[in-house]
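One structure, pasted below without further comment.
Every protein chain except one is present and positioned as in the full complex.
After this line comes chain A, so read on.
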């Protein structure tokens, strides 16, 4: 099948404003959007810039806006769009560096702000080995361990578009992963950070994040659980 691919282009060193280039590409229904981009860059226009790494939905490098929705180019199959027209744009809410590449630093700054690592200064267990955890305790935060930091959720959030200082769904998801971990002792610190005006209270439960997540994390639910933890102090 023949696919018409419209790609957002912007080179800040040359262009005064962005434009869309249209490429006509021969594709199979099972091809991924990433395959189309690779073909365009390899065979048509070598100046096209985009991020990619594993190509299997794990590294989170190739999140972009495809036909208006945030997704990973490596997980988006041509047949699933139901049309021969595919528009590819960079993620919204972050500065475009070139073509489909955005500046991820503000995103990672928000991520770092929620202390996304295990905090526990208590002495090790008597046997000096692991801090054990029951399967139920592990299950409590299982969903939020799946985040690959692709930024598809945060850049689909209207609250983040309105104010880039909002910590965003991805940072809250990664805070949730440790707040509800029975081995962690930094929950109060994280909840204090997320209790600020630019924390969880900016979430308006639009559910865009949940829809955009390529890992199918129940993000809005995770945010609601963090809100409840702030209000009640309960971490179970």
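Basically, contacts are C-beta pairs under 8 Å (C-beta built on N, C-alpha and C of every residue); 3 or more make two chains touch, one makes a residue touch a chain; residues count from 1.
Definition applied: contacts and distances are computed from a predicted model.
The listed choices are "Glutamine amidotransferase family protein", "Succinate dehydrogenase", "Cysteine desulfurase" or "SoxAX cytochrome complex subunit A"; the UniProt protein name belonging to the chain that is not shown reads "Succinate dehydrogenase".
Screening A:67, A:87, A:113 or A:195 for touch with the missing chain picks out A:195. Remark: the residues of chain A touching the chain excluded from display are 132-134, 136-137, 158-159, 162-163, 165, 182, 187-188, 191-192, 195-197, 199, 201-202, 204, 227, 229-231, 233-236.
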